Structure formats: structure tokens, C-alpha cells
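Input: one structure, supplied below.
Here the complex is missing one protein chain, while the rest keep their positions.
So, chain A:
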Amino acid sequence: MAKNFLKFEYLLLFAVFIIATCGLIYELVAGTLASYLLGDSVKQFSFIIGVYLFSMGIGSFFAKFVKKNQLNTFVEIEILVGLIGGLSSVILFILFEKVDYFQFILYLLVFVTGCLVGLEIPLLMNILKEKVKFSDLVSNVFTFDYIGALLASVLFPLVLVPKFGVMKTSLFFGMINISVAIALCFLLSKDLKRPILLKFKAIFAFLVLIFTFLFSDQILSYSEQKLYGENIIFTKATPYQRIVLTHTKNDYKLYLNNNLQFSSADEYRYHEALVHPVMATAKNIENILVLGGGDGLAVREILKYKDVKNITLVDLDEGMTSLFASNTILKKFNHNSLTDSKVKVFNKDAFLWAKEEKNKYDVIIIDFPDPSNYSLGKLYSLNFYKSLKKIATPETVVVIQTTSPYFAPKSFWCINNTVKEIFPNADAYHVYVPSFGEWGYTIASNNSNTDFSKVSRKVGGLKYYDYQYKKLNFFPKDMIAKDIEINRLDNQILVRYFDEEWGKL
């Protein structure tokens, strides 16, 4: 009998240890996610710890109302903590993309987990109080509680996050949590009421977690975390590309198919240089066309000009434009540009769209991905620029992101020469964007009298561009390439140049 009782006591104390470990893990997961996703880690961690401790207090307070079936309630809470804590990271990752009230959900989850963990210790003490001397009980329970906490706080940053990633860590500890519940169900079968139902609940919860665990690779690719060497806070696979948002310190980076699209720290250089020279020099700026640029960052710059009446944005990927129109963090980057009433978004293939389009545009801004494959290469072909010409007026000015004249001079001048075949008045310029390197653009117009350095209008508040076009269009020797062919659909020479040049790196 005494032996049995010993087993009963140690089993429950072991449970305390596990609960404490798991509880702290959930708290750390929430804190980490909050700082990944929302930035400002000091604030986030501080808030999370505060809310967590507070909610534990609330849980403890309510523990006194549990009078009947204490052991059953204890096991049930164990299952619930495992399920909610374990799934919390998954829920947060999924919701981050979709909802505005992300912070609410975050703190709600922290609160619920805290309450449940807070309930457990007093409950356990109630269960054991008749069987163990009170002083022993208190000291034992708290000893195991704090050992668990230490273990969790050491393991979490050193082993768990680097090895498993945040999502798998929380799922894994959810499973441990529930395993303890399952073990209790079986070992304390006699002391429990309706043990079969409880066993069923526990096993079911365990299966939910294991299933999520197995598919967590799909939710967040663990391998990519390693690839980027940054915290991935969001990934999304659309039919066209894989969108990955990462965060380190105060810098967010967006990758499309593993290629850096922008870094929040310096994207203003890229987008100011893309938009303002052409907006300053164009004769009219009423109707603006943006091809690509589903991130809305170019549109943000265009909207600074009050004379602009309509902006048409054509981006293939609905997943991309809707993400940048709805996600809180991403909307901060583009200043809600995609939901502006002047902006019309079409999720169409730019080439096919341009062939069908009947309207004409005063300014055309092209921000396509680099020509890294034959599909994308079509968007830099002679034929594509021919179809652009049809939607341009004689006064229209076109600007095209033209990859790096430093890393890929042949590619750069290939695009420039191809444009020149169709728009005879074409020039090139480049800027330094720290996260990309030297980056270049082609600017072109039908009208041979268009002077790209002429400034017809300006807006204030730019961080980089000072409307001195002449400062940007000088190319030193190492950014020049000669004897470059024209890129046509039937030769796609650009893709070859590009592969040769970027492949070398």
C-alpha cells in the first residue's frame, strides 16, 4: 500500500515537473513568435511574461472552486494544456497571414495556457494534501516546478529552437504534455472516474498533435529556416511562387522562390530609384501602369504624386497582392497602397494582358523578377516590348528594373539594347542598394526629345533620390558589356547571359 502510494505521489510530482517545463516552453514560444512576427523583442517578451504570470494567478484563484473529481480535472487540464500549448505556434503562424487581430489571438492563447497551468499546481496540492505532510508537499511541488522551469529555459534557446524550430518545439512539448496525461490515465486507472473516456480524450489529443507535427514541414519548412539563416516568420506557397518573409533585428526580408525581393531596411532606395526619375520626367502622369510589383511598394511611391488619377497594377500572383493588401506588417511597408481607391489590381499574366489591353498609359513601371528562367525571359523579349509600345503614347516614359549592371553587365545591357530596338530613346541608370548591390534600370520613351534628366515635378520627403538624374546614369568600365545580342523569344539569349553571370557567383 505504502509502495503504491509512493508511486502515486512521485507520478504526480513528475507530472508537475513536466507541466512546469511545458508551461515555460509555451511561454517562450509565444514570446519568440511575438518578437519574430511583431518585432521589438524586449517589449514582446516582457508583455508575454507578464500576461502569462498574471493568468497563472487567475488559474490558481479558480482552482479552489474545483471540489469534485479533482484527479479527473487534473488529467483533463493536462490534456488541454498540451493541446492548446502545442498547437499555439501553428495557430499563430497560420493566423499571422490572415488576420488583423493577430495580437489579440496571441495574448488570448498565452492567457488560456497560463490559466490552465495556474490551475494545476493548487489542484495537485489539493489532491495530495490528505496523503502527504503539507510542508513536504509544498517544498516538493515547488522544487519540481522550478527544476522544470530551469530545464525549459536552458533547453529552449540552446537546443530546441536551433534544432527543431519554434513550431516543432511547441508541438513536441504538447505531445510530452499529453503523454504524461496518457500515462496518468493508465497508471491511475483505479483512482479515476470513467477512465476509458479520459483515455480516449488523451489519445485523440495526442493524435491531433502528431498529425500536425508530421505536416508541420508543409506549414513551415524547417529546411528553409536553415537556408535563410534568418527567422522565417511567414511562408506561403501560391500556384506561382513560394513567398517567404523573414525577420532579423529591425529588418524584414521578402523572398520569392528563394530570391530576395526586398529588405525593409533599404528597399526605399530601390523603389525611389525605380519610380521617381520616370515620374519626374514624364509629360503626363495621370494614368500609371505597374507590371509586377505585387508588393505595392512601387505604388506607394507613385501615390506620393497628387496628379496621379489611376494606377493599374498587373501582377500574376493573387496570393502576393492579397497578402500585401491585408497583412498588418506588410501593409505597414506599402502604406496600404494596394487598397487605395486610385489603384486597380489585376491578377493577370502581364504579357497576355498587355497584348489585349486597349488603354494607353502615361508612365509604365516594370518590376518583374529577374530573367532567371525561360518563362521569365519572355517578359524581357523584343516581342514583349512591342506589345508595350501599343499601350504607350508617344510621350509615355517606361522604366524597367534591369538586374545588376555590376554582377550581370551582359544581362543588363541585353535588356537595355532590346528595349532600345522598340523605344529608340532609351537610357540606363543605377543605384546602390546594400542588400542587392549595384542595381540598374532602363528608362525609355518613344519621343526622342524626352530628356530624362528634366524634372517637371517633385515630391518632398524622399530618403534617397534628390531628382538629380545625371548622378545616376554614369557607368564605370566594370559595368559595361559590349557586343550584346537582342533578346528574342526564339533565342532567349538573356536567360543564357543571366545564367552565365549569376551562376558564376
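As a working rule, contacts are C-beta pairs under 8 Å (C-beta built on N, C-alpha and C of every residue); 3 or more make two chains touch, one makes a residue touch a chain; residues count from 1.
Here, contacts and distances are computed from a predicted model.
A.B. asks: Select, from "Glucose/mannose transport system permease protein", "NADH-quinone oxidoreductase subunit J", "Succinate dehydrogenase subunit C" or "Putative NAD(P)-binding protein", the UniProt-recorded name of the complex's unshown chain.
C.D. replies: Looking only at the record, the undisplayed chain corresponds to "Putative NAD(P)-binding protein".
A.B. asks: Taking the full complex into account, find the residue in A:319, A:369 or A:405 that is in contact with the omitted chain.
C.D. replies: Checking the options A:319, A:369 or A:405, the one contacting the hidden chain is A:369.
A.B. asks: Where the complex has a chain not shown, which of A:26, A:156, A:213 or A:429 is the residue touching it?
C.D. replies: A:213
A.B. asks: Have a look at A:46, A:69, A:189 or A:259 and name the one touching the chain we're not showing.
C.D. replies: A:259
A.B. asks: Based on the whole complex, identify which of A:9, A:251 or A:349 touches the chain you can't see.
C.D. replies: Answering carefully, the residue with contact to the hidden chain is A:349.
A.B. asks: For chain A, which residues reach the chain that was dropped from this view?
C.D. replies: Counting over the whole complex, chain A touches the hidden chain at residues 164, 168, 172, 210, 213-214, 217, 221-224, 226-227, 239-240, 255-256, 258-262, 270, 316, 349, 351-352, 355, 369-370, 372-379, 381-384, 401, 403, 433, 435-437, 439, 488-492, 495, 502-503, 505.
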